[in-house]
Every structure is written in structure tokens, then in C-alpha cells.
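Complex shown without one protein chain; remaining protein chains in place.
By letter and in written order, the chains are A and B; residue numbering begins at 1 in each of them.
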Amino acid sequence: MPNKVKIIKALCKGCGYCIEFCPKNVFEQSDTLNEKGVAIPEIIRGDECISCGLCVMLCPDFAITMEETDNE
Amino acid sequence: MTEHIDHYLADYLRMDRFPHIWCAGCGLGIILKSYVQALYELDYDLDKIVTVSGIGCAGRASGYVNTDAFHTTHGRALPFATGISTSNTDLKPVVISGDGDLFAIGGNHLIHAARRNINMLVICSNNFNYGMTGAQYGPTTPLDMRTPTSPYGNIENPFNLVSLVSSAGATMVSRWTVYHVHQLKNSIKRGLLKNGFSFIEVLSPCTTGYGRLNKMSPIDMMRDLKETCKIRKVHPTEATIEPGEEVIIGDFVDVEKPTYSDVLNQVSRRSIE
Partner (left out) sequence: MSKSLLTGKHFVHGDWACAEGAIAAGCGYFAAYPITPATEISERIASRFPQLDRRFIQFEDEIGAIASVLGASFSGMKAMTATSGPGISLMLENIGLAVMTEAPCVIVNVMRGGPSTGQPTMGAQSDVMQCRWGAHGDVEIIALAPQSVQECFDLTVHAFNLAETYRTPVFLLSDANIGHMYEKLEISTREEIEIVNRKRPKASPRDYEPYLTDETLVPPMACFGDGYRFYSTGLTHNEKGYPDMSVETQDKLIRRLCDKIRKNTDKITMTQETMTDDCDVLVVAYGVTARSAASAVQMARSERIKAGLLRLISLWPFPEKKVSEVANDVKGVVVAEMNYGQLVREVERSVKPIPVEFIPKLGENPPSPDEILAKIRRLAQ
């Protein structure tokens, strides 16, 4: 099942807000580095995502987008 | 510059200039996000907006939105926006600037633009210091905080911005934070649609400056905003602000009064009677 949220790796600066504040702990820190050398988050519990949109709005770098689903 | 980025807000941003220059965790990115999200949800005609900013980290915001935009001199975003607002009433100036630019060097213009009820939306990023120049203290820095120009602790009493702006005559006054993103976005929408001087103070973390110097991590600062900010419906003079302890946030004022342009039109009619 595709993730409801997507990370644009090139924009991430690694602030960690998505990891910290997601109510369903969808994100976790990974060791993957983007082109700027920033360790970016990865989506590990994508099926628990409730599409609240907090990560999309809290990400200061526009690096998270949410897929449109039929429920909206 | 990164290659072309596929983003649902791409029409609202100058994505050829992304990633933006703000530090990791800086609240300004969230403020910018809330602003363009508000424009997006309102399907606002981008040709009717002029984004104006002053000098400072917040001042860089105008360079990232895909609207007519202008980056003025320090403290002078408000009179510049007044020139726009009164020259062309089809245009809505949106000023995005910082606590220092709007309340220290720009303080005089702030109180007069509010007093005149010039039609514009002002989004004030309050990060409690002068970030761009290296985290010096400013008119909103809490007492005793250490900064490079207050190495023994800040000795100045800070302003209560919403109280000040409301006393000056603003017709819409709110205080939110970059944690309270949905309410912030909704207030921005109201300010965009309102005809009058609308002011939104946004508490925001300065992660590499103020935060680092006072031993607060970015996540600490965001958590602080979540936990110490209480939403209340009070008069702005009662919207106390004790960062780290208790901060009252909310929509405090929303009234209707003739704007300066309305009054100028009345004067024009009167002058030919």
C-alpha cells in the first residue's frame, strides 16, 4: 500500500520535527544521507498514518507532501 | 539550486530558489508554509498580492513566494506597503518581517500604520532576538536572557506585541506559534480576506542563534511552544507572554473600521462639495 506521505529528500535539512511530533510515530531517523549530507527521516509506519497533515505543515522545508486519498 | 521539484505548492513559490536559506528547524519555513498554504486554500489571485519584507531572516521570505514581492530597507516594510495599499486598492500587501524590523527600528511606522488602519496583513515572526546578525537582543527578548550584546543577561523589559499593536488601533490581532500551524493558517486566511490592518504575531524558534546560545534544542523550543502556550479569548492587554512558562495565544481582536483608503475616498468626495 503506497504511503500517504512522501519525503522530498533534496529539501530536507534534518530538523527532526516530523519524527518528534507525528502523533502516530510514522517517521524515524535513518542513516540515509541526501545530496547535502543531511541524514533524513524514513517512513517506517506508513500504514498507521491518519493523514492529519501535521508533518506537512510543520516541516519548515516543504519536504513532506501528502497524497490525496478518496476519503478527503 | 535543485532541479525541478514536483510540489503541490510550486505555483505559489519560487522553487528555483529552494532549498531556502533558513537554518534547520527555523520557524520561518513554517511561517512561509502557512502563508502559501493559506493562499492555496483560498485560491487567492496571486496577481493581487504584494509580499513585502524588511531586513533580517524573516525579510528573506519575500524572495520565496511567487507573487509581486519587495525586499525593503530595515524597518521600512510598513510605509512601503502603505504606499502600495493607498495607491492601488486592488492590491493586498502582506508584510512578513521580524520582531526587530517591525518593533525596534520599524516601531514608529508600525504604530502609525495600525493607527491609520491601512489595509494590509502583517505577519510578525517573533523569535526573541536579531537572528541574522548573530542573535543580539531585541525588543522582545525576555529579561535576563544571554545574547552577544547582553552577555550578562538582558536588562530590558520586552514588549507585549499584541497589546501594543491593538492599542495602536489594529483591527485584527492574533498571536499563534509555528507549532499551532492550523490555527496560524486560518488566521492568515482571515487576515488575507479582511479589509483593514491585520496583525499576527507568530512565536518561532531561532535554532542556531537564540536557541543554541540559551541551550535550547530546536525540539525543546517546539515542545515548549506546544506545552506552554494556552489558547484563550482575552483582550490583548491580558494576553501575557512569559516564554518558557506561559504564553497566551489566540485570536484576540477582529473588528471592522474604515480603512485609510476608505477615508481617503471620503476626503476626495468632501473636497469637491
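The criterion applied here is as follows: contacts are C-beta pairs under 8 Å (C-beta built on N, C-alpha and C of every residue); 3 or more make two chains touch, one makes a residue touch a chain.
Small disclaimer: the values here were computed from a predicted structure and weren't measured.
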{"item": "Partner chains on view for the chain not depicted", "value": "B"}
{"item": "Residue of B:G63, B:P148, B:G244 or B:P258 touching the missing chain in the full complex", "value": "B:G63"}
{"item": "Among B:F80, B:F103, B:F159 or B:Y210, the residue in touch with the chain that has been omitted", "value": "B:F80"}
{"item": "Residue ranges of subunit B at the interface with the undisplayed chain", "value": "14, 17, 46-48, 50, 52, 62-63, 66-73, 76, 78-84, 86-88, 90-91, 93, 108-109, 112, 264-265, 267-268, 270-272"}
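Here is the rule we use: only the chains that are shown with their structure count from here on.
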{"item": "Subunit A-subunit B separation of Cα centroids, rounded to whole Å", "value": "26"}
{"item": "Footprint of subunit B on subunit A - complex, ascending", "value": "8, 10-11, 13-17, 20-21, 36, 38, 54, 57-62, 65"}
{"item": "Complex contact set, residues of subunit B against subunit A", "value": "2, 5, 7-9, 13, 18-20, 22-30, 33-34, 37, 178-179, 181-182, 185, 207, 218-219, 222-223, 226"}
